[in-house]
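Please see the structure below; I have some questions.
All protein chains of the complex are present and in place, except for one that has been dropped.
In this document, chain identifiers A and B correspond to the written order of the chains, with residue numbering beginning at 1 in each.
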Amino acid sequence: MSYVIIGNGVAGVHAAEAIRRIDPDGEITLIGDELFPPYCRPMISLVLEGAVTPDALPIRNDRFYDDLGIAPILGSRVEDIDVDNRTVKIANGETVPFDKLLIASGADPRPIKAEGLDLKNIFYMRTEGHVRSMLTALPKVQKALVLGGGLVGFKAAYGLMRRGIATTMLIRSGHPLSMQVDAAAGELVRENLMGRGLDVRVGASVTAFEGRGRVERAVLADGTTLSCDMAVIGKGVLPALSFVPRDKIGVDLGVLVDAHQETGAKGIYAAGDAAESTDIARRSRWVNAIWPEAVDQGRIAGMNMAGRAVAYPGSLSRNVIRIFDMDVMSGGVVTPETDSVYDVIHFHDPKRKRYRKLVFREDRLAGFVLVNAVEQGGVMLSLIRSETPVVVPRERLAAPSFNWSTLLPRAG
Amino acid sequence: MDKRYEERSIAQDSRLLLKKADRDGVETVWDRFEHQQPQCGYCEMGLSCRICVMGPCRIDPFGEGPQRGVCGADADIIVARNLGRMIAAGAAAHSDHGRDLVEVLAAVAEGKADGYGIRDADKLMSMATEYGVATDGRDALAVAGDLAAAMQADYGTRKSELTLVRRAPEKRREVWKKLGITPRGIDRETSEMMHRTHMGVDNGWQSLLLHALRNALSDGWGGSMIATEVSDILYGTPKPTPTSANMGVLEEDQVNIVVHGHNPVVSEMVMLACQSEDLIALAREKGAAGINLAGLCCTGNELLMRHGIPMAGNHLTTELVLATGAVEMMIVDYQCIMPSLGQTASCYHTRMISTSDKARFPGMEHREFHPDNARELARTIVREAVENYDLRGEVYLPVTPVAALGGFSVEAIVGALGGTPEPLLDAIKAGKIRGAAGVVGCNNPRIKHDYGHVTLTRRLIENDILVVDTGCAAVATAKAGFKVADAIKYAGPGLKEICGALKIPPVLHMGSCVDNVRILVLASALADALGTDISDLPMAGAAPEWYSEKAAAIGCYFVASGVYTVLGPMPPITGSMNVVKLLTEGLNDAVGAAFAVEPDPEKAAVLIRRHVEEKRKRLGLDAKEV
Partner (left out) sequence: MKTVVVHPERCVGCMQCMAACATAHSRSKSLFSAIHERPLPRPRVHVGAGLCNEGFPNRCRHCDPAPCRMACLPGAISRDPDTGTVLIDPDRCINCASCAMACPFGVIRYHADPLGPPEKVVAVKCDNCIDRQAEGRIPACVEICKSGALAFEEISVAMKRKTDQVARTVSSDVGAAPSSPGFELLKAVKKVEAELRASGR
């Protein structure tokens, strides 16, 4: 049996390990774009910030490919999949045959439309390589511009501020982290960051960068300019699927998979940021491009590829970030439309800087946002994931005293 | 309205102010209650002992861990010792309060208490007669001096029984004598309780509990009774007086001064100062329409009973009153004053003044009151309160006050009945009024604020049981609108008829928590008129939201006096089922009454109705099945 895994990110690595546990003899080929050993992508911002050195990033040691008997093809992107002839074509023209294929190609930064993107010191922040280039540029940087108020934008801004660089964040939507949290929590985050010196501008977007060789200023949609000697673009990611033949393999935003992570094309699987599976909380298809789902999906895809039928219960969006002294955690459906099937409970304690928002669908928890006191977030995620009916009064979940035993059956 | 606030209180003013407090970032007693959960089960069961330093010890209620403290005390002994000390503290609090009044009386006699005087000379003379003090042709001040001395002797150890014990029905005193629990000295019984509960003294849980009853009786028929009677002598015996209650009694356009605590010694002088023309004029200069004095808790009840001073709230609302932003000054004396108040006030412009040499609080200015400086000091601090009006910020007074009638001393009730208790007895005999209940006690965040008081009272009057109340319970029912003549609409037909004819509310405000002794005096009068014991009467006591050691002492003197008493919260006794059984059953054989514990006021009402009907049956009156 020959297995080909596209992508040496966390989904690919976990898939390879799962395959190897079940099938000691199969041939595993792992095709990866990045040369760095498999590493922890969410930690690259810690390298920018200076909290860890790049040697803390790898999730497996350098004997990983050898130990697992994997043939790695690194530094190459896949160009095409020939579904009928069971081969993949690599950029150098080489073709690799497969019996079972996993698309774990991850995602690429969402590009922006602006002039002058070819100037120096304009970065995306997606890979270890990106951060390494940023670090090289940093010593000469005094004023940075971050485009986007999502997770990546935040982590970039936070890292730059920790490096002592004056940072301005431009957000197109009304509040930061609009994909992760609701407006109330977003506002708390914005206040916190501005209190720490971040210049946040909402409703702003860049139309052009200008400079002589190196970026010197950004021109905004309203015609004003902002001087800067560095810009980081963090406008989200898009699944990296340019090589997927859409007539043979179903693609929506991500590659459509069934409960076994298998695509419509038999023997071809997808996992991680590239895959679109069922979202438990939303009860619809969704791409949850987050690390822990990539771990799970990779492992489950691997097991299924190796012949052990294991179902994946669906994915669940969730995130936690810590910015200075503020923690923000969210999970599931956080901003349901009004007049929808969802009920919402808020709890705000301005004195202790705590905010809780719980979203219910019928008798189930469907989502939440926590600002500070995030320790019980795992209990809430577990409630959402297991779709456990909440029989205790809902307010108890929003109360500061909420803990696991609140959910226990009543005494006596 | 947010469900969290609805869960905490049934009072609309409290709910709205809780929301404001949250918005203002002000922590309340409910927040702290929540943060304390879970509370220690050993302590809740009375099974932890900190009496000596061989310990601390605790007993495993499940029988596998330690079953004896280091000294060898078992669960029964530890629970009984702890309860004994609780009652000793409660009795000490009431009785020391009484002592302070006796000292004012003595100072008045010596002419060293400017501003104070003898307001009810008749009561002075009748009390003097009870105490064997000569009155014939004597000057009131001379009598007062001798009466004060005689009362002080009641505090000591030289007597075989307290003077006022003689007010109890003959049969009751026989019961006490037989059990050996006739109280001898007010301080003596408390002191003896501390002695008995020292390691290695009284290790009989039954004898400890019997002494607890004696200690409680030294409060009810001693310290508290003196406190009430001397207050009447000094400030007047209450008569029915219109007043109003809830946070709406604070005035948006006036200087608001709130008195809080228990002892009327300070607040009477504050009231006089608030009425003085020059200070009112100063208030007008500051742009205020006047000076508005309002009460909280039992200091508030003392002023309400005698002068109709309006009542801002009860125990759990003391922090919320500050959150109105409308209080220029809060003046406190002692007991039930949350140590958090100073911090609460720091969020607003309110100045906090502590006044008693024995009660200090963080975040309060200490301005010590004594009989000889009280009048002048009261004027000084009221002036400062008026000056503080300049600093007032946003005010939130979202409710209008509820009218109430206060002032039902025993004398006032008998007066309303036409000078004799007979009409009340006749109504009881005829079955129009089934019986009476004293609903008393505090607030406790364990019970939804005011829910216990109001629900129980509503159910009792609906079923033709006359309710007399005191303390925080009395404030709760005033806010609920039960204390106006029109409230007979909530009463059953018989009670409605009688109260309607007498033009009194079906719920009678009898005063502060020391004034629970007025209930004992009234019960004695009814028992005497029937030639029976208190325990034969169709009456009961209830403390639906009690929290304090004082309330524990009151409950014990009620039961020891023959009044069946239903507690809302459970006292810390469940670590010993022997103690539980004795208090809820065994005492019936000893004193003809016992405790019950029932946190649900709907069920407590049923227990009381059943008890009342049972007593009616035994008296040969018509009785209903409940």
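The working rule: a residue touches a chain if its C-beta (ideal position, glycine included) is under 8 Å from a C-beta of that chain, and two chains touch if they have at least 3 such contacts.
Everything numeric in this text was worked out from a predicted model, so none of it was measured.
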| item | value |
| --- | --- |
| Option from A:K140, A:R246, A:R322 or A:K351 whose C-beta touches the chain left out | A:R322 |
| Selected residue (touches chain absent from view) among A:M43, A:I70 or A:V251 | A:M43 |
| Options B:R284, B:K432 or B:R446, residue touching the unrepresented chain | B:R446 |
| Residue among B:E497, B:D528 or B:D600 that touches the chain left out of view | B:D600 |
| Interface with the undisplayed chain - residues on chain B | 6-8, 10, 37-45, 48, 58, 60-66, 446-448, 451, 455, 569-570, 574-577, 580, 597, 599-600 |
| Touch list for chain A against the chain that is not drawn | 40, 42-43, 46, 51-52, 56, 59, 291-292, 295, 318-320, 322, 327, 329, 331, 374-379, 381-382, 392-393, 396, 401, 403-406, 408, 410-412 |
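Simple rule for what comes next: only the chains that are shown with their structure count from here on.
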| item | value |
| --- | --- |
| Intercentroid distance (Cα basis), chain B paired with chain A, Å | 63 |
| Contact footprint of chain B on chain A as seen in their complex | 349-351, 393, 395, 399-401 |
| Complex interface listing, chain B residues touching chain A | 3-4, 7, 22-23, 25, 27, 34-35, 37 |
